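The structure under discussion appears below in the form of C-alpha coordinates.
== subunit A ==
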Amino acid sequence: MADNNVLLRVDNLVKHFPIMRGLLQKQVGAVRAVDGVSFELKRGETLGLVGESGCGKSTTGRAVLQLYRPTSGNVHFDGTDLTVIKGEELRAMRRKMQMIFQDPYASLNPRMTVGEIIREPLIVHKVATEAEADERVRQLLELVKLNPSFSTRYPHEFSGGQRQRIGIARALALQPSFIVCDEPISALDVSIQAQVVNLLEELQNEFNLTYLFIAHDLSVVRHISDRVAVMYLGVIVELSTRDELYEHPLHPYSQALLSAVPIPDPVIEKTRQRIILTGDVPSPANPPSGCRFRTRCPIAEAKCAESRPEFREIKPGHFVACFFADRYL
Partner candidate 1 sequence: MPDLLLDVKGLETTFKTPDGIVHAVNGVSFGLKEGETLGVVGESGCGKSVTMLSVLGLIPSPPGKVKEGTAHFFGRDLLKMTSAEIRQIRGAQIGMVFQDPMTSLNPVLTIGRQLEEPLVVHLGMTRAQARNRAAELLAMVGIPNAKDRLSDYPHQFSGGMRQRVMISMALACSPQLLIADEPTTALDVTIQAQITDLVKRLRSELGMAIIWITHDLGVVAGFAQRVIVMYGGFIIEDSIVNELYVNPTHPYTIGLLGSLPRVDASGHETLTSIEGSPPLLYEKPTHCPFAPRCKWAMERCWKENPPLETVAPDHRVACWVDVKTGRAR
Partner candidate 2 sequence: MRKLFTLLSLFVLASMILSACGPTPAATDAPAQPEQPAATDAPAQPEATEAPAKEAVLRINTGTYPDVIDPQKSSFVNEIGHLDKIYMGLSTLNEKLETVPGAADSWTFNDDATQLVFTLKPGLVYSDGSVLNAKRFEYSFQRNIDPTTAGEYASITDEIVGAPEWRAADTAAEGYDPETFKAALGVKASHADGSACADYEDTACDTLTLNFSKPAPYFATIAGIWVGYPAKEENIAEGGDIWWTSSKYQIGNGPFIWKSVDPFVKSVFVPNPNFAGGSVPTYSMEYSYITDSAVAFEAYLNNEFDIVASVAEDLPVIDADADLTAQHVKYAGSCTIKIQYSLHPTWNGQPNPFTDKKVREAFSLAFDAESWARDVDGSLSLPTWTWIPPGYPGYDAASPLHFDPEAAKAALAAASEPFNSAEKLNAMGLKMAFADSARNRQRHEWIAAQYKEILGVDLALDPVEPTTYTAIQKDPDTYPLLSRGGWCADYADQQNWLSVYWRTGTFSARWGYSNPEFDALVDEADTTVDTAKRNELYAQAQQILLGDIPAAFGYNSLNHYLVKPWVTGYMTTPQDHIFPGDLTPWTISIDTSMIP
(Lines give C-alpha, C1' and ligand atoms only; values in the text may rest on other atoms or scores of the structure.)
Protein backbone atom coordinates (compact mmCIF):
# COMPACT_ATOMS: atom_id res chain seq x y z
CA MET A 1 0.00 0.00 0.00
CA ALA A 2 2.51 2.55 -1.12
CA ASP A 3 0.18 5.47 -1.00
CA ASN A 4 2.13 8.65 -1.49
CA ASN A 5 -0.52 10.50 0.38
CA VAL A 6 0.04 8.51 3.55
CA LEU A 7 2.12 10.55 6.00
CA LEU A 8 2.16 8.18 8.90
CA ARG A 9 1.76 4.45 9.01
CA VAL A 10 1.75 2.64 12.35
CA ASP A 11 2.13 -1.13 12.18
CA ASN A 12 1.37 -3.33 15.13
CA LEU A 13 2.78 -0.84 17.62
CA VAL A 14 3.45 -2.32 21.07
CA LYS A 15 4.61 -0.54 24.18
CA HIS A 16 5.00 -2.53 27.39
CA PHE A 17 6.21 -1.05 30.64
CA PRO A 18 8.01 -3.72 32.67
CA ILE A 19 6.95 -4.51 36.24
CA MET A 20 9.93 -5.31 38.43
CA ARG A 21 9.56 -7.21 41.64
CA GLY A 22 11.34 -9.40 44.12
CA LEU A 23 14.81 -9.57 45.54
CA LEU A 24 16.61 -9.19 42.27
CA GLN A 25 14.10 -6.85 40.66
CA LYS A 26 13.21 -9.40 38.05
CA GLN A 27 10.65 -8.48 35.50
CA VAL A 28 7.53 -10.30 36.58
CA GLY A 29 5.16 -8.81 34.09
CA ALA A 30 4.36 -5.80 32.02
CA VAL A 31 1.81 -3.10 31.82
CA ARG A 32 0.64 -3.68 28.28
CA ALA A 33 -0.17 -0.05 27.69
CA VAL A 34 -0.25 -0.38 23.93
CA ASP A 35 -0.62 -3.87 22.61
CA GLY A 36 -0.68 -3.99 18.84
CA VAL A 37 -2.03 -0.85 17.30
CA SER A 38 -2.10 -0.16 13.57
CA PHE A 39 -3.43 2.81 11.66
CA GLU A 40 -2.60 5.21 8.86
CA LEU A 41 -2.79 8.95 8.59
CA LYS A 42 -3.04 10.79 5.31
CA ARG A 43 -1.59 14.22 4.80
CA GLY A 44 -3.90 16.93 6.07
CA GLU A 45 -6.09 14.43 7.81
CA THR A 46 -7.16 14.34 11.45
CA LEU A 47 -7.43 11.00 13.14
CA GLY A 48 -9.29 11.10 16.43
CA LEU A 49 -8.12 8.61 19.03
CA VAL A 50 -10.72 8.17 21.74
CA GLY A 51 -10.96 5.98 24.77
CA GLU A 52 -11.22 6.15 28.49
CA SER A 53 -8.36 6.92 30.80
CA GLY A 54 -5.78 4.16 30.87
CA CYS A 55 -6.72 2.77 27.46
CA GLY A 56 -3.28 3.60 26.05
CA LYS A 57 -4.16 6.48 23.76
CA SER A 58 -1.59 8.88 25.19
CA THR A 59 1.08 6.18 25.20
CA THR A 60 0.28 5.54 21.55
CA GLY A 61 0.82 9.21 20.79
CA ARG A 62 4.12 9.27 22.57
CA ALA A 63 5.31 6.01 21.08
CA VAL A 64 4.51 7.32 17.60
CA LEU A 65 6.72 10.34 18.27
CA GLN A 66 9.39 8.05 19.76
CA LEU A 67 9.12 9.87 23.07
CA TYR A 68 8.80 6.31 24.33
CA ARG A 69 10.71 3.85 22.21
CA PRO A 70 8.16 1.19 21.23
CA THR A 71 8.61 -2.36 22.48
CA SER A 72 7.90 -3.59 18.96
CA GLY A 73 6.17 -2.53 15.79
CA ASN A 74 7.01 0.08 13.20
CA VAL A 75 6.19 3.71 12.72
CA HIS A 76 6.74 4.94 9.19
CA PHE A 77 6.72 8.68 8.91
CA ASP A 78 7.13 10.22 5.51
CA GLY A 79 8.74 7.01 4.35
CA THR A 80 11.19 6.66 7.25
CA ASP A 81 10.84 4.00 9.91
CA LEU A 82 11.22 6.00 13.10
CA THR A 83 11.75 2.92 15.23
CA VAL A 84 15.09 2.10 13.61
CA ILE A 85 16.66 5.54 13.42
CA LYS A 86 18.23 7.38 16.30
CA GLY A 87 20.49 10.25 17.25
CA GLU A 88 20.80 13.11 14.79
CA GLU A 89 18.59 11.41 12.25
CA LEU A 90 15.77 11.08 14.70
CA ARG A 91 16.27 14.63 15.88
CA ALA A 92 15.90 15.83 12.32
CA MET A 93 12.67 13.88 11.93
CA ARG A 94 11.33 15.23 15.22
CA ARG A 95 11.28 18.70 13.75
CA LYS A 96 8.46 17.62 11.52
CA MET A 97 6.49 16.09 14.37
CA GLN A 98 5.30 18.07 17.33
CA MET A 99 3.11 17.57 20.33
CA ILE A 100 0.57 19.68 22.16
CA PHE A 101 0.02 18.65 25.75
CA GLN A 102 -3.00 18.42 27.99
CA ASP A 103 -1.84 20.60 30.83
CA PRO A 104 -0.73 23.85 29.27
CA TYR A 105 0.66 25.06 32.55
CA ALA A 106 2.82 22.08 33.42
CA SER A 107 4.28 21.91 29.94
CA LEU A 108 5.59 25.48 29.92
CA ASN A 109 8.75 26.33 31.82
CA PRO A 110 7.62 28.93 34.36
CA ARG A 111 11.02 30.62 34.40
CA MET A 112 11.13 31.36 30.69
CA THR A 113 9.30 34.14 28.95
CA VAL A 114 6.80 33.24 26.31
CA GLY A 115 9.21 34.47 23.65
CA GLU A 116 11.97 32.25 24.97
CA ILE A 117 9.65 29.26 25.12
CA ILE A 118 8.55 29.65 21.51
CA ARG A 119 11.98 30.39 20.08
CA GLU A 120 13.70 27.59 22.02
CA PRO A 121 13.06 24.87 19.37
CA LEU A 122 14.27 27.27 16.66
CA ILE A 123 17.56 27.78 18.43
CA VAL A 124 17.96 24.18 19.49
CA HIS A 125 17.46 22.93 15.96
CA LYS A 126 19.56 25.79 14.60
CA VAL A 127 16.98 26.75 12.01
CA ALA A 128 17.00 30.45 12.70
CA THR A 129 19.36 33.22 13.75
CA GLU A 130 18.48 35.31 16.79
CA ALA A 131 16.98 38.05 14.65
CA GLU A 132 15.03 35.62 12.49
CA ALA A 133 13.81 33.87 15.61
CA ASP A 134 12.44 37.12 17.05
CA GLU A 135 10.52 37.75 13.87
CA ARG A 136 9.27 34.18 13.82
CA VAL A 137 8.07 34.44 17.44
CA ARG A 138 6.08 37.53 16.49
CA GLN A 139 4.52 35.74 13.55
CA LEU A 140 3.68 32.68 15.59
CA LEU A 141 2.02 34.69 18.33
CA GLU A 142 -0.10 36.44 15.75
CA LEU A 143 -0.92 33.11 14.22
CA VAL A 144 -2.36 31.79 17.48
CA LYS A 145 -4.17 35.10 17.99
CA LEU A 146 -2.03 36.39 20.82
CA ASN A 147 -0.64 39.90 21.00
CA PRO A 148 3.03 39.73 19.84
CA SER A 149 3.94 42.09 22.68
CA PHE A 150 3.18 39.26 25.09
CA SER A 151 6.48 37.61 24.23
CA THR A 152 8.25 39.17 27.21
CA ARG A 153 5.72 37.88 29.72
CA TYR A 154 5.83 34.71 31.75
CA PRO A 155 3.36 31.79 31.47
CA HIS A 156 1.73 32.44 34.84
CA GLU A 157 0.45 35.76 33.55
CA PHE A 158 -1.81 33.99 31.07
CA SER A 159 -5.14 32.20 31.34
CA GLY A 160 -5.46 28.51 30.53
CA GLY A 161 -6.67 29.10 26.99
CA GLN A 162 -3.88 31.55 26.28
CA ARG A 163 -1.32 29.12 27.63
CA GLN A 164 -2.59 26.45 25.32
CA ARG A 165 -2.16 28.90 22.45
CA ILE A 166 1.43 29.41 23.56
CA GLY A 167 1.88 25.64 23.54
CA ILE A 168 0.47 25.54 20.02
CA ALA A 169 2.74 28.36 18.89
CA ARG A 170 5.74 26.50 20.23
CA ALA A 171 4.64 23.33 18.44
CA LEU A 172 4.30 25.29 15.18
CA ALA A 173 7.66 27.00 15.44
CA LEU A 174 9.48 24.39 13.38
CA GLN A 175 6.73 24.21 10.76
CA PRO A 176 5.88 20.59 11.41
CA SER A 177 3.70 18.57 9.15
CA PHE A 178 2.34 16.38 11.90
CA ILE A 179 1.09 17.24 15.37
CA VAL A 180 -0.01 14.91 18.14
CA CYS A 181 -2.64 16.75 20.15
CA ASP A 182 -2.79 14.97 23.50
CA GLU A 183 -6.03 16.02 25.18
CA PRO A 184 -5.35 19.62 24.22
CA ILE A 185 -8.60 21.04 25.53
CA SER A 186 -9.71 18.87 28.41
CA ALA A 187 -8.15 21.16 31.01
CA LEU A 188 -9.88 24.21 29.62
CA ASP A 189 -13.17 25.86 30.41
CA VAL A 190 -16.04 25.05 28.12
CA SER A 191 -16.20 28.50 26.58
CA ILE A 192 -12.45 28.42 25.93
CA GLN A 193 -12.42 24.91 24.47
CA ALA A 194 -14.22 26.07 21.37
CA GLN A 195 -11.64 28.82 20.81
CA VAL A 196 -8.80 26.33 20.83
CA VAL A 197 -10.65 23.80 18.66
CA ASN A 198 -11.43 26.48 16.12
CA LEU A 199 -7.81 27.62 16.14
CA LEU A 200 -6.55 24.09 15.56
CA GLU A 201 -8.92 23.75 12.61
CA GLU A 202 -7.84 27.03 11.10
CA LEU A 203 -4.19 26.14 11.42
CA GLN A 204 -4.79 22.80 9.80
CA ASN A 205 -6.43 24.42 6.81
CA GLU A 206 -3.69 27.01 6.49
CA PHE A 207 -0.68 24.71 6.77
CA ASN A 208 -2.15 21.39 5.64
CA LEU A 209 -1.32 19.93 9.05
CA THR A 210 -1.94 16.34 9.96
CA TYR A 211 -3.30 15.73 13.42
CA LEU A 212 -3.45 12.76 15.69
CA PHE A 213 -6.09 14.10 18.04
CA ILE A 214 -6.19 12.23 21.33
CA ALA A 215 -9.17 12.92 23.58
CA HIS A 216 -11.67 11.30 25.86
CA ASP A 217 -14.39 13.76 24.87
CA LEU A 218 -16.23 12.07 22.05
CA SER A 219 -18.12 15.20 21.08
CA VAL A 220 -14.96 17.15 20.40
CA VAL A 221 -13.42 14.25 18.55
CA ARG A 222 -16.44 13.97 16.30
CA HIS A 223 -16.23 17.67 15.64
CA ILE A 224 -12.61 17.82 14.64
CA SER A 225 -11.76 14.42 13.16
CA ASP A 226 -11.95 13.00 9.71
CA ARG A 227 -11.59 9.49 10.93
CA VAL A 228 -11.87 8.13 14.46
CA ALA A 229 -10.25 5.19 16.23
CA VAL A 230 -11.68 3.84 19.46
CA MET A 231 -9.19 2.33 21.88
CA TYR A 232 -9.86 -0.04 24.72
CA LEU A 233 -7.16 -1.50 26.94
CA GLY A 234 -4.25 -1.03 24.58
CA VAL A 235 -5.91 -2.00 21.34
CA ILE A 236 -7.99 -0.25 18.70
CA VAL A 237 -11.40 -1.88 18.70
CA GLU A 238 -12.93 0.17 15.95
CA LEU A 239 -11.75 2.60 13.31
CA SER A 240 -13.77 4.34 10.68
CA THR A 241 -14.65 7.64 9.17
CA ARG A 242 -16.19 10.03 11.60
CA ASP A 243 -19.84 9.99 10.71
CA GLU A 244 -19.85 6.29 9.92
CA LEU A 245 -18.47 5.52 13.33
CA TYR A 246 -20.73 7.87 15.25
CA GLU A 247 -23.84 6.89 13.41
CA HIS A 248 -23.21 3.18 12.89
CA PRO A 249 -20.89 2.02 15.63
CA LEU A 250 -20.31 -1.71 15.24
CA HIS A 251 -18.27 -2.56 18.30
CA PRO A 252 -20.27 -2.97 21.53
CA TYR A 253 -17.76 -0.80 23.32
CA SER A 254 -18.08 2.03 20.82
CA GLN A 255 -21.81 1.75 21.13
CA ALA A 256 -21.68 1.95 24.92
CA LEU A 257 -19.24 4.79 24.82
CA LEU A 258 -21.35 6.82 22.46
CA SER A 259 -24.53 6.16 24.34
CA ALA A 260 -22.91 7.35 27.55
CA VAL A 261 -22.11 10.80 26.21
CA PRO A 262 -24.73 13.21 27.49
CA ILE A 263 -26.40 15.35 24.88
CA PRO A 264 -27.31 18.89 25.85
CA ASP A 265 -30.91 18.41 24.85
CA PRO A 266 -33.37 17.30 27.50
CA VAL A 267 -35.82 15.94 24.96
CA ILE A 268 -33.33 13.62 23.35
CA GLU A 269 -31.81 12.72 26.69
CA LYS A 270 -35.12 11.58 28.12
CA THR A 271 -35.89 9.23 25.30
CA ARG A 272 -32.40 7.97 24.61
CA GLN A 273 -31.62 4.38 25.49
CA ARG A 274 -28.33 4.10 27.26
CA ILE A 275 -26.06 1.12 27.40
CA ILE A 276 -24.64 1.18 30.91
CA LEU A 277 -21.48 -0.85 31.15
CA THR A 278 -20.89 -2.67 34.37
CA GLY A 279 -17.69 -2.61 36.32
CA ASP A 280 -14.39 -0.93 35.62
CA VAL A 281 -11.70 -1.25 33.01
CA PRO A 282 -9.47 -4.23 33.92
CA SER A 283 -5.83 -3.65 34.72
CA PRO A 284 -3.60 -3.38 31.63
CA ALA A 285 -1.03 -5.42 33.55
CA ASN A 286 -3.36 -8.38 33.43
CA PRO A 287 -5.77 -7.94 30.53
CA PRO A 288 -8.51 -10.50 29.88
CA SER A 289 -7.75 -13.28 27.46
CA GLY A 290 -9.19 -13.17 24.00
CA CYS A 291 -11.25 -10.09 23.41
CA ARG A 292 -10.14 -7.37 25.79
CA PHE A 293 -13.66 -6.06 26.19
CA ARG A 294 -15.39 -9.35 26.94
CA THR A 295 -15.54 -8.85 30.73
CA ARG A 296 -17.83 -5.86 30.33
CA CYS A 297 -19.39 -6.74 27.03
CA PRO A 298 -23.16 -7.20 26.99
CA ILE A 299 -22.98 -9.70 24.10
CA ALA A 300 -19.89 -11.69 25.04
CA GLU A 301 -19.87 -15.42 24.41
CA ALA A 302 -17.49 -18.23 25.26
CA LYS A 303 -15.41 -17.82 22.12
CA CYS A 304 -14.56 -14.25 23.08
CA ALA A 305 -12.38 -15.61 25.89
CA GLU A 306 -10.60 -18.03 23.64
CA SER A 307 -9.21 -15.92 20.85
CA ARG A 308 -8.67 -12.33 20.05
CA PRO A 309 -11.07 -11.10 17.39
CA GLU A 310 -9.37 -10.00 14.22
CA PHE A 311 -9.29 -6.28 13.44
CA ARG A 312 -11.06 -6.55 10.11
CA GLU A 313 -12.41 -4.26 7.49
CA ILE A 314 -16.06 -5.03 7.73
CA LYS A 315 -17.14 -2.29 5.38
CA PRO A 316 -14.89 -0.23 3.13
CA GLY A 317 -12.89 1.95 5.48
CA HIS A 318 -14.63 0.61 8.57
CA PHE A 319 -12.49 -1.65 10.71
CA VAL A 320 -13.71 -3.44 13.80
CA ALA A 321 -12.40 -6.06 16.19
CA CYS A 322 -15.47 -8.00 17.20
CA PHE A 323 -16.72 -11.46 16.28
CA PHE A 324 -20.31 -10.29 16.21
CA ALA A 325 -19.97 -6.96 14.48
CA ASP A 326 -21.97 -8.29 11.54
CA ARG A 327 -25.07 -8.29 13.71
CA TYR A 328 -25.16 -4.53 13.69
CA LEU A 329 -24.59 -4.12 9.98
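As a selection rule, all candidates are chains of the complex that A comes from, given by their letters.
Worth pointing out:
Throughout what follows, a residue touches a chain if its C-beta (ideal position, glycine included) is under 8 Å from a C-beta of that chain, and two chains touch if they have at least 3 such contacts; residues count from 1.
Since we're looking at a predicted model, the values are computed, not measured.
All listed chains 1 or 2 share the complex with subunit A, though the touching one is 1. By the touch criterion given at the top, residues 52-53, 159, 161-162, 189-195, 197-198, 201, 216-220, 222-224, 243, 246-247, 256-270, 272, 274, 276-278, 280-281 of subunit A touch candidate 1 in their complex.
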